[in-house]
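As you look at this complex, bear in mind that one protein chain is not there, while each of the others sits in place.
Coming up: chain A.
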Amino acid sequence: MKPPAFRYHAPTDLAEALDALAEVGHDGKVLAGGQSLIPMLNMRLAAPAHLVDINGLGELAYVRTDPGGVAVGALARHAEVEADEAAHAVVPLLRQGLRLVAHPVIRNRGTTVGSLAHADPSGEMTAVLALLGGSMTLARKGGTRTVAAEDFFVGPLEASIEEGELAVAAYFPRLPGRTGTEFVEIARRHGDYAMCGVAAAVTVDDDLRIVSARAAYLSLSPVPLVLDLTDALIGRTADTAVWQDAATLAAGSLEPEGDIHATAEYRAQLAGVLTVRALRTATERAALVDPNGNTGTTSTERSAR
């Protein structure tokens, strides 16, 4: 099908974009990579009267890494963030999640900030931002505000972005200490949205005993769900942990719903299995982290690249 008619705005800098968004108000939508918006237009599921295309805002096409984390500008494509070595060194969970976002061809155009703004509870980046406790910077004509991940995701496809606002950047903080991460999911076909996905972050102490374990769930709840599973694993190492205890603890807080792709029971089963896989790998990686250095990948992964 074909998109409905709209008026097209092509600002060339941020100030111009904010002017345009202020002017069009609730009739307007931002066009970033278009990898979610254009399918919706093509299928006539959305019909905004104005589109403000931000692809001319080269100033927002950045991935900036500092010792505290990674800032991703609104025009950084998924593929650029995924390929960024400095970002990977500081926040390995970004690449671990991005490789599961659609196919490489979609990642060449889709933006990481756009996928957060889209707030799809099946989107990998929503789980990553939530697990890391990251934040979004939103700008409007005459002001800027920062919103924490937990307040940013309001419901399925609903983020706390107000009329006239542009999400200019996302911030993914680095997890401190000996922390390892992993992102795993099961989709019907490689590259599809996941039926269930789990991102995990585990911190160990100098004796490699678990001091903190958390997991974020994908496609299971209206907004990304982060669970603290430390109680089931505290004091254990990768070798002595009883992973099933963590899965059981998680199961008590998960209320999966069924749909045409997977029944509720099947999704619950997937969540348990993936919780174990993600936590185990994250714990193994945590042991390899040099708390003063900045890698969270295993040596084999490093040599494979």
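By our rule, a contact is a pair of C-beta atoms (placed from the backbone, for glycine too) under 8 Å apart; a residue touches a chain by one contact, two chains touch by 3 or more; residues count from 1.
Note that contacts and distances are computed from a predicted model.
Asks: Out of "4-hydroxybenzoyl-CoA reductase subunit gamma", "Flagellar basal-body rod protein FlgC", "ABC transporter permease protein" or "Na(+)/H(+) antiporter subunit C", what name does the UniProt record list for the absent chain?
Replies: UniProt protein name of the non-displayed chain: "4-hydroxybenzoyl-CoA reductase subunit gamma".
Asks: If the hidden chain were put back, which of A:10, A:251 or A:264 would touch it?
Replies: A:10
Asks: Looking beyond the chains shown, say which of A:25, A:68, A:104 or A:155 touches the absent one.
Replies: Touches the omitted chain: A:104.
Asks: Which one, A:53, A:205 or A:245, makes contact with the chain that was left out?
Replies: Answer from the full complex: A:53 touches the omitted chain.
Asks: In the full complex, which residues of chain A touch the absent chain?
Replies: Against the left-out chain, chain A lists 1-8, 10, 31, 34-35, 38-39, 41-43, 51, 53, 55, 79, 102-106, 108-109, 189-191.
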